[in-house]
Structure formats: structure tokens, C-alpha cells
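A single protein chain has been removed from this complex, and every other one stays in its place.
Up next is chain A:
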Amino acid sequence: MDEIDRRIINALQGGFPIAERPFALAAGRLGLDEAELLARITALKQAGVISRFGPMWHAEKMGGGLTLSAMQVPADRFDEVAAVVNSFPEVAHNYAREHALNMWFVVATERPERIKQVLAEIESRTGLPVHDMPKIEEFFVGLRFEA
């Protein structure tokens, strides 16, 4: 990753244009040309420095369901339970965290009522309680990372 890659990462975490040739417009703002910007974004994505490029959709505003849930998983069952949780396509993220509640996952569903079903299925397949912590209010989302 060089200085130009850093500038791309810092400049393009939002505000990508909607236009016929958006990469040409974005490249112009960065003093690059379209082909170079496309090649660099492609390479950064392949290298895993960029995990995604495109629109960030807002699950609830699309009419879907979204929640954060936590489980207390015994250490000797951790991988087995992680495999069960991750097997649900509705589980978007799952993180191991250092706490008695040691598994934290985000469930996103097309229909809100499906959330409860997914959590109940996880409870029945693992035999462990799921602590559901849906957001009550959102105060902020959207940090930009400095590369």
C-alpha cells in the first residue's frame, strides 16, 4: 500500500458518485485517471485491504430485521457452537469477545419476524440461551478509518 492507495482509502469511504462513469469522476477529484483508480481498488480488494466496495444498505430502512445477540459458550464447545451460528445465512457478523458473554453476532433478515425464529433455532440447536440486544436507538454509525 503506497501513498496513493492511502489517499484512495481515505477519500472514498463515502460520496462515491452515481453517474455513468463514476470512477472517472472520483479519479478526477484524486488527481488520478479512471483506469488507475479502478486497477488500484481492484488490487486493494483482492489483497483484503478493502472488504467491500459499493452501497451500504440500511437493513431496517429496507423493512428488514437486524439485531445483535450474545451467548455464553463453554470453551470446549466454542468451535462447535460457532459453526452452528455461522451456518445461518442470516448471521452477517460473528465475533469472539473476551467476556463471559464470549460470542457476539449480528443477525440481519429480510423480514423482521424472522429474527425471533433464527434466535430460537440457534437456542434449540445449541442448547444455550441467546441474549438478544436489538438497538433501541441509534446515536451514530459511520466512522471513517484513516489509512
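Here is the rule we go by: a contact is a pair of C-beta atoms (placed from the backbone, for glycine too) under 8 Å apart; a residue touches a chain by one contact, two chains touch by 3 or more; residues count from 1.
Rule of thumb we're sticking to: contacts and distances are computed from a predicted model.
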Name under which UniProt lists the unshown chain, selected from "Na+/H+ antiporter subunit C", "ABC transporter ATP-binding protein", "protein-glutamate methylesterase" or "siroheme decarboxylase": "siroheme decarboxylase"
Touching residues (missing chain, whole complex) on chain A: 8-9, 12-16, 18-24, 34, 38, 41-42, 44-45, 47-64, 68, 70, 82, 85-86, 89-101, 103-105, 108, 110, 131-143, 145-147
